[in-house]
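Only a portion of the chains appears, each positioned as in the full assembly.
As written, the chains take the letters A and B, and residue 1 is the first residue of each chain.
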Amino acid sequence: MAPAVIPIPIDSLLAALHIVGTAVFAASGALVAARLRLTLVTFLFFALATGVGGGTVRDLLIGAPVFWVHDPRLAIVCCVAGLAVWFTPYRWLSPRAVDWLDAVGLAAYSVFGTAKAMSYGIDPFIAAVMGILTTCVGGVIRDLLAGQPSILIRPEIYVTAAALAAGLYPILLAGGASEAVAGLVAAVVGFALRAVAMTKGWGLPAYRGGDSD
Amino acid sequence: MAPAVIPIPIDSLLAALHIVGTAVFAASGALVAARLRLTLVTFLFFALATGVGGGTVRDLLIGAPVFWVHDPRLAIVCCVAGLAVWFTPYRWLSPRAVDWLDAVGLAAYSVFGTAKAMSYGIDPFIAAVMGILTTCVGGVIRDLLAGQPSILIRPEIYVTAAALAAGLYPILLAGGASEAVAGLVAAVVGFALRAVAMTKGWGLPAYRGGDSD
């Protein structure tokens, strides 16, 4: 577990999580636009708003310059992801493709969001809360634009998977893991929980109103 | 009415309004999560987003550091409020409990939001507008997350009660009242209007399309 054993450059891993998160959230937004049979420009709008929406909220909360406003490459990533969906025949798209892309975005953004907040000197607990909050905002914006029920209120585990990834990262760091190891492990564990929840229909015990008290 | 007669420290009253507003909005968000039978982590997410959402918008608008990002105690207040709802048997919760908590939050946030904006040198008229706007944002976020119709478009007085509390505060200050007196009176009056509107079904004259002109 010594950093030297895992030869992943720290910055590269976090940057990769950032780009992956942006791209897959963008694609999930474009998929919703596909389902609604929207036009190309509206496709790209959905891709952009979903791809950068969560990170925008994070940057505003921590007082950072909004990342994509000062770096056109992220907006281009969103457009490419949107175009990729546009040119994909609908019959190739699994009905659950949005959820799978969203799951990857959830894992990547929860960890990257927490790491970015910590790099701005935010307390680890609050940094994890913002990793969760801003990850969820991406899906909320997408579902809001499309007028569909928010992914947050579905019975499956969602926020909990984001919380697992976002919370694990600072805990692993405190335990002595390198940023690369902590980031990779936290993202994989968060994705795995969400993936199992989707495929097995797993849920945590929901509020039962004290019937079991 | 002289400040010396009312021995409430000014900062304490405004700080109390802030904490009360955050806690009751958080609890109202958790109650909506209870109605939707969500899991514990999603409960806490609803509590946090509803509890700090309005104040976050206020701080972004006035250019202040977002309050809860730099002070973990407010997030903890939201979690405690969410947990309190989680452990309360549903049959103990009045069907209108969300509205009552929301009414307390409305009064507290309208006054505190106005006071905080004024402390940043914002014009009193705009400060009151922001007290109103950001109070309403809390309820809008909660209703949006839950996919339910916004509290703003219900027939009862809502925005008007927020406006009364937010507008009364600078007027009382201009009239010579201390911050503590102005804050307490404005919050109580705003709450009273909302309470009467809820219990009596009071509404103001609504737009009738000039039928009465």
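One rule holds for everything that comes next: a residue touches a chain if its C-beta (ideal position, glycine included) is under 8 Å from a C-beta of that chain, and two chains touch if they have at least 3 such contacts.
Just so it is clear, the model here is predicted, and its values are computed rather than measured.
Each protein chain is a copy of one sequence, and the assembly as a whole in this entry counts 3 such copies (shown in place: 2).
Just so it is clear, only the chains that are shown with their structure count from here on.
If you average the CA atoms of subunit A and of subunit B, the two centres end up 30 Å from each other. For subunit A in complex with subunit B, the residues that touch the partner chain are 60-63, 122-123, 125-126, 129-130, 132-133, 136, 140, 144, 149-150, 152-153, 157-160, 163, 203-211, 213.
Of all residues in subunit B, those touching subunit A in their complex are 33-34, 36-43, 45, 48-49, 56, 60, 65-66, 68-70, 72, 75, 86-92, 144-147.
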